[in-house]
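Every protein chain of the complex appears in place save one, which is left out.
Order of writing sets the chain letters: A and B. Residues in each chain are counted from 1.
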């Protein structure tokens, strides 16, 4: 199934971007593997823990640990080519975001949860991995600051669930929602779209 | 029920203080909503995950996600008045702490858990939201450094559970414990009470 292939592409892309973040923090090879796996599998794991859905994906299918660790390690020799491949990379990262999102929505709906929870489930699946990566690298999560990442996830999830509610065929809705989210994300990157910021400088104490 | 109303006041107050923290980090509007929701609902979610109590509150009642996101967004236009309202705010935040604490104790006792675990459950409910907020803002958690926040929670939980063990009427114990905790917290703020610090400067390696 195409979604399964896209899922593998997504976790590989997430593991590789996490490996580059590890390299920026001068981590050792073990740190690269661990950060890659935590980033790629952390969103889905967080979703499953919050929804009480056991076993987690990597417990059921431990090959995922190998895939993410190998993808992270492979980034080390490939790093010199990363800059010239950065457009491909940002594309794969955006594919990952929308694929994770629809998978997360799907899982919550299969559990019979409500629409807002399904949208949250999609957003957690798509975004929490990157938050864990940034916290472990001692950065303020990018998610909270830029580029419509979370917004794209919420809108993709909303389109996917809304389309199904209108009784349209599932696969058409799936690809339309993913295409919509992907387009939005790439436009946001291309034109540097951002949400307005809230800037506050006082201290209440 | 009064406790339910106070719970809503508490999550609104927590979401609003988190929104101000987001503003200090120049987060965008989505970051403000996310940080507000994570802070307000994170303590209870962490407690439920640690105790294995499913579904989580916001999964069962997704309106809570809306309440916290709206409270966080509403903070943006209100921010200019926050400084003059800071006493009201610190009062609401203190109310939140004691309300979260007694709710957390209650839940653990209803699960038949032991007294120390019930006190921990109260402290986790009352304090973990703020820890998540500080970690996501890339700060050392305030909880670990100041103002008897965790101590007030432990003492409130102890008073609440101790009073019940003495077979006093539940509502009287509830309000006495909350009044005691609230008074202690406000006195700590007013007179700048702090626990002694541990200062260590050597490195073992």
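Here are some notes:
Rule of thumb we're sticking to: a contact is a pair of C-beta atoms (placed from the backbone, for glycine too) under 8 Å apart; a residue touches a chain by one contact, two chains touch by 3 or more.
Everything numeric here is computed off the predicted structure, so don't read it as measured data.
Only one residue in the set A:19, A:40 or A:71 touches the chain that does not appear here, and it is A:19. When the whole complex is considered, the residue among A:30, A:110, A:165 or A:199 that touches the unshown chain is A:30. The omitted chain makes contact with just one of the residues B:71, B:131 or B:161: B:131. Considering the complete assembly, subunit B touches the hidden chain via residues 49-52, 113-114, 116-117, 120, 131, 135, 138-141, 143-146, 148, 150-151, 194-202, 204-205. Residue-level contact of subunit A with the missing chain is found at 17, 19-20, 22-32, 34-35, 45, 49, 52, 54-56, 58-59, 62, 65-66, 75-76, 79, 82-83, 86, 89-90, 135-138.
Rule of thumb we're sticking to: only the chains that are shown with their structure count from here on.
The best fit of Cα atoms from subunit A onto subunit B calls for a rotation angle of 120°, in steps of 5. Look at where the CA atoms of subunit A average out and do the same for subunit B: the two points lie 29 Å apart.
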